[in-house]
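A single structure is presented below for examination.
Only one protein chain is missing; all other protein chains are in place.
On to chain A.
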Amino acid sequence: MAKDGDVKLIGAWPSPFVMRPRIALNLKGVEYEFLEEKFGAKSDLLLRSNPVHKKIPVLLHADRPVCESLVIVQYVDDAWPSSGPSILPSDPYDRATARFWAAYIDEKWFPSMTGIAKAQGEEAKKAALDQVAEGLSLLEDAFGKISKGKPFFGGDTVGFLDIALGCLLGWLRVTEKMNGVKLLDEAKVPGLAKWAERFCADDAVKGVMPETDKLAEFAKLIMAKFKAAPSPQ
């Protein structure tokens, strides 16, 4: 196990974005202290460490803060290069492909998912669900091309794009449950459906992936409070 200077992570269990650096640190075998933020009240440490966005996750490595989940994941890969597997692929074109899809997931696909709860009325809801399904179809295609028959986007082991998409599976399942739909449908996206099972069962993931029921309870709580979809904290 690598132990290199003090490593802390400020986060909260329901946040899919917090999960990302946790998985990265687990993959690298880096021990870290998890500082759980209380919902609704941001700690002084968080506000000091991320004054620009005031959001989690924040990695503190020897007291130096790194913010933004995928920036942190890349940092973990860069800072512990000889521990564990490489998180990003080694070939520049494969890296560009992984970064492209990660950006698509964060900028297009995840917002389309949160758009479901915000949709008013049956028609709008159906349109929002269709958008999410379309995105999954694109990602299914990408999975086929990128994994080339291997278990993960990253190949034999969980990598950058697996982390980017996989961390949203909890909220995807909550969305399915609350809307009575199947989005990660084995019939429509068989590659992704099986990939999701493998991802959630991975050693680096299973300890930090929240249970769907617990997440659904949390979702009801915040929806009642804010009457909106959960947003990345």
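Just so we're on the same page, contacts are C-beta pairs under 8 Å (C-beta built on N, C-alpha and C of every residue); 3 or more make two chains touch, one makes a residue touch a chain; residues count from 1.
To be clear about the criterion, contacts and distances are computed from a predicted model.
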Chain not present in the shown complex, as UniProt names it (candidates "Alpha-1,3-glucosyltransferase", "Tax1-binding protein 3", "glutathione transferase" or "DNA primase large subunit"): "glutathione transferase"
Which residue of A:Ala96, A:Ala124 or A:Ala201 touches the chain not shown here: A:Ala96
Which residue of A:Ala12, A:Leu35 or A:Leu138 touches the chain not shown here: A:Leu138
Footprint left on chain A by the chain that the document does not show: 52, 61, 64, 66-68, 71-72, 74-75, 78-79, 92-93, 95-96, 99-100, 103-104, 107, 138
